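My questions all concern the structure below.
Missing here is one protein chain; the remaining ones are kept as they sit in the complex.
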Amino acid sequence: MNVQGIVDKTTRGTPRVLVFACRWCALVGADAVGRGRADLPASFRVIPVECAAMVEPDSVLRALASGADGVAVMGCHLGGCRFNDANHVALKRMEALGDLLDAVGIGRRRLLLSFGTAHEGRQFAEVLGAFFRELEPLPSLAAWRKTLLNQPSFR
Amino acid sequence: MPGVIAILCRCCGQIEPAVDLQALRERIDREAGVVSVEVRDSLCLPEDGAAIVKAVESSGADRILLAACSQYGKAGAVVSALCARGIDRSRVRLVDIREGCAWIHRGDRTAATAKACDLLCMGLGFLRYGGCSTDAVVAVRPECLVAGAGSAGLAAAVSIARAGFQVHLVERAAEGGGMLKLISRVYPTDVEAAEKLRPYLEEVERNPRIAFHPKTRVVSATGFAGDFKVRLASATGDVNVRVGAVILATGAGVWLPRGLYRYGELKEVLTLMELERRQREGKTAAKRSVFIQCAGARCPERPYCATMCCPSSIKNAVLLRKADPDAEVTILHRDIMTPGHILERYYRSALEAGVRFVRFAVEEPPMISGEGHVEHVEVFDAISGVKREIEADQVVLSTPLVANADNAKLAELFHVPLDDYGFFREDYPLHPLETRQGGVFICGSARWPVSSGEAATQGEGAAMKALAILCREKLSARSMSRLPEGKLGHARIEDGACSGCGNCVAVCPYEACTLQRVGGAFVSRANKMRCRACGSCTAVCPNGTVQMPEHNARAVGAMIRRAFAEGDAG
Amino acid sequence: MTSTLKTIRGKAENLLAGGLADGVLCLGRDRFNVVQPRLFHKAEEVGSLEIEPKWNLAKLAMQTLRSAEKSFRLTVVCRGCDERALLELVKRNQIDASRMTTLSYTCGREQAEACLCPRPYPENPAAGEKIEGVDPFGDPRFASLLAGDDQERMARWTGLLSRCLKCYGCRNACPICVCTPCKLEDDLWVERSAVPAEMIPYHLIRAFHLSDTCVACGACQDACPVGIPLLALQLVMRRSLREKYGYEAGLEADRKSPLLMDFEHASPAGFALPAWTVSSEAPHER
Partner (left out) sequence: MTPEIPRDNPRQGKADAPPVLVEGGGAAGITACLDLAAAGRRVHLVESTAVLGGQVLRLDKIYPTDHCAFCPLWTDIRRLKEAPGITVHLLSRVVSLEASAEGSLATIVTRPPFIVPERCISCGRCADACPLEAARPLGEHVYPPSFCIDEGLCNRCGCCVGVCPTVAIDLERKEERQTLKIGKAIRATGFREADLSPLPEFGYGTHPDIMTSLEFEAWTAEAGRNGGSIVRKSGGGRPVNIAFIQCSGARDDRLLPWCSAVCCMHALKQASWVKRRDNSIDCWIFYTDLRTVGRDYYAYSLRATEGAGVRLVRGRPGLVHPLPDGDGIAVKFEDTMTQKREIRRFDMVVLNGNLRPAVGDGYPADGAAQDNACGFTAEPADVAQSACQGSSAALKILIGGGEGPCRA
């Protein structure tokens, strides 16, 4: 099976990113990015959450299965969580999830965890931009899987 | 069948250059459940409010999808205004198509329109499943527990009693006063400590609203803001009290510098507290005194400055000079900690009174020499760069305050966090007297070492915070939030589906989830008064039994599944 | 009869005869000479007690205790992995530890190698000698599953998991999976009609949920009718938690999972960020 061939065929260059953003910090930063009229790729969607700790790893997995090529979880700085360090737990969980994604080859590169304050709008844009660049050479998850399953060797 | 009305805002031309609102309108109109789509020039101007309500009413819709600017912009206020008219918050969903779409994707109109469409569809998905938490209301007990009868505790207790509420003032010792009983005078006013204390103790004695519990400890506590059940134990028996708020003002302990600077070996090496006792009893005859600051503070074991030691030494140094103008008094210090205008003036008054200040470097601490009694103190004067030998009759070690060992117990009982040094820790610097637990407030040196004056200020501040709860008859769970509209909701645990694994209990930062035994098995229950709606529990529940109705998994799942639906089609 | 079996039978007999346990849960021969789990109530039945083949009894122990009288005291005859599973069930409040004791024994070399088990023994075995475990990551069978770059692994695992018949055998056999209802049966998380099961939600949700509880007994893998090496994913998760937090499920009774709130490791000042997260400490790197 020519894995690289399928990779090339299913890489679209516009990765789709789902962002879970804490509404006490990351989302405020994102708002400032908007007011600053930055230019970002249009293929990301934001789901506001109350705290990064609220994001279930299951939701991340569900998003990866439902068309997202990457998932970003954005919360407050460690120690700066509105909910008393709840985001430490988020960090540990996402880190463990990254190991699992690595094991099956999806790769933790598709998962981003970032910490910022409400004042760090520029960081939001930079982090997101870097994440897009990271995902660009990767195949589209859904298309790749579909192509792979249709390979004769899999039948 | 009731449905959704979608109201799209043009934002006076801010949206349309990037997003094709007409196409969006047609696309959303086709979505199941949408009964009406409106496009308006603006939503937030004073004249728009009534028009929006009219549009909603005439459409017959029971849920509203707003596509406008972000929740931090004017649209947030529009949502609040709609809610203020009695529309349930879970029935309004705001989608940000300005800051989050039109303003950042100006280059690609197709992609931006597709994104706006996805965002609206996500909003529709959310509206379909979003729920609303039921509120809980408790009757507030018009009483307050104040733990500790030192400067902070006395100020708090007296204030609350004066405001008309019953106070239970619990003190470990036989009488109130705390640190003020141990010292001679109070800086920076140099008023006698007993003088300062007397009106407080008289009021505790006199005011029928203050129940003083001496030689008493708190042994158990349950409950939440508005209704704590606390058990107090003393030699005369246990008492149960029910209070609406709790103020922790247990003060701090003194630290004995055993082995440091020959303390315990030479009898003229004293701690500050011992000097205070001698001052109180008028037994200070030393002609030549040397104070050593930071004795056991700002060191690896206690890496903090205890705030009150520098001014206390200055106070005593000046008092010694005043009592005997010939007395030689030297303060050896690393930094003189007298912030602010009052203390800085106090420091200067010591200089004027002839107190000598010698700065030493932490690497070269002073040495006390003498056989059997203090003869002199050798110190390397860092400022002039010379070694000095100061003759001394007594050496006073300025030791820091340390956290009470009892703090750990109280912290566990009231679910209040401690800091690295064992003092009670506040929530944010901006809310210095409030803790993670609603209804539990901290003040005085139990929070962080402070002067008696500042402790009293904090005690009054904590009393004010407690009064804000006591002043009402009923307290609702929804109101236990910093936001006017109430918190996002609170965790709800479905009966019958909880396996009792305890994950939610382990992660809850507010101890809102607890395990209860039902039959032979455990199930978790969420306390609405304590829950702050962070959602930590919902993320660790293995089968999704814990949910926050306002942000439940089904609603989020609907958003996730629709996040890229239009992007794919396009 | 092996000496281990002899010792276990003897101890079980003593327990029942001495009234120290009301029941002993173990494998046993029924009257058709078939080996299956049995609850022994009387000392004289113990002659038909068996300890082979490997069979997870933890969930059965939990159910036995649930349906029994409150005063019923159970002894479970178990291997190392089973004992660890029982401990996890105790930690998750599924078993009342005061009502249960174990009679545990070590596994032999052959079994350890078949399971790729790094700890083929209980903490305090009642029978058998502790032998050195197997390092699964040194085993070529296992290593080959995790070899290669992301794309190769993705291709491999997509292939392996595409065999899935969605029989829920892995979940049902797992000694730790106790939730009802289960997320894997919920359309919200896993498309109910999709066969093979969606790789990401079904298998990864399952693997992640067990990451801090899995005791690597291999029951899921043994139960899989199409031979998916499911244990590999669990071993990866176990290794991850061991290396990061020194935590292994089933070993310490009073230690909480590091994936739950754990303030010891969460001091704001001393917490080191993993390299792949982003913070303003290094805003321009990722």
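Order of writing sets the chain letters: A, B and C. Residues in each chain are counted from 1.
In the analysis below, contacts are C-beta pairs under 8 Å (C-beta built on N, C-alpha and C of every residue); 3 or more make two chains touch, one makes a residue touch a chain.
Just so we're clear, the structure is a prediction, and the values are computed from it rather than from any experiment.
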Contacting the left-out chain in the complete assembly, out of B:36, B:189, B:234 or B:514: B:189
Among B:35, B:136, B:342 or B:521, the residue in touch with the chain that has been omitted: B:342
Residue of B:94, B:146, B:225 or B:355 touching the missing chain in the full complex: B:225
Touch residues of subunit A, complete complex, unshown partner: 24-25, 28, 32, 35, 76-77, 79-80, 82, 117-123
On subunit B, residues whose C-beta touches the chain left out of the figure: 11-14, 42, 44-46, 69, 72-74, 76-77, 80, 142, 154-155, 158-159, 162-164, 188-189, 196, 199-200, 203, 225, 298, 303-305, 307, 335-346, 361, 382-385, 419-420, 423, 425-434, 438-439, 447-448, 453-454, 456-458, 460-465, 467-473, 475, 479-484, 486, 532
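Keep in mind that, in the parts below, only the chains that are shown with their structure count from here on.
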B-C or A-B, whichever has more C-beta pairs in contact: A-B
Subunit A-subunit B separation of Cα centroids, rounded to whole Å: 33
Per-residue multi-chain contacts in subunit C, two or more chains: 183, 189, 209, 259-261, 269
For subunit A, residues contacting two or more additional chains: 57, 62, 85-86, 89, 93
Touching residues on subunit B, where the partner in the complex is subunit C: 420, 497, 499-503, 506-509, 515, 520-522, 536, 540, 542-545, 553-554, 557
Subunit C to subunit B touching residues, read off their complex: 66, 70, 92-94, 96, 178-183, 186, 188-189, 209, 256-257, 259-261, 267, 269
Footprint of subunit A on subunit B - complex, ascending: 70-73, 96, 98-101, 103-108, 111-112, 114-115, 118-119, 122, 417, 427, 436, 488, 507, 509-510, 532-536, 538-540, 548, 551, 553, 556-557, 559-561, 563-565, 567-568
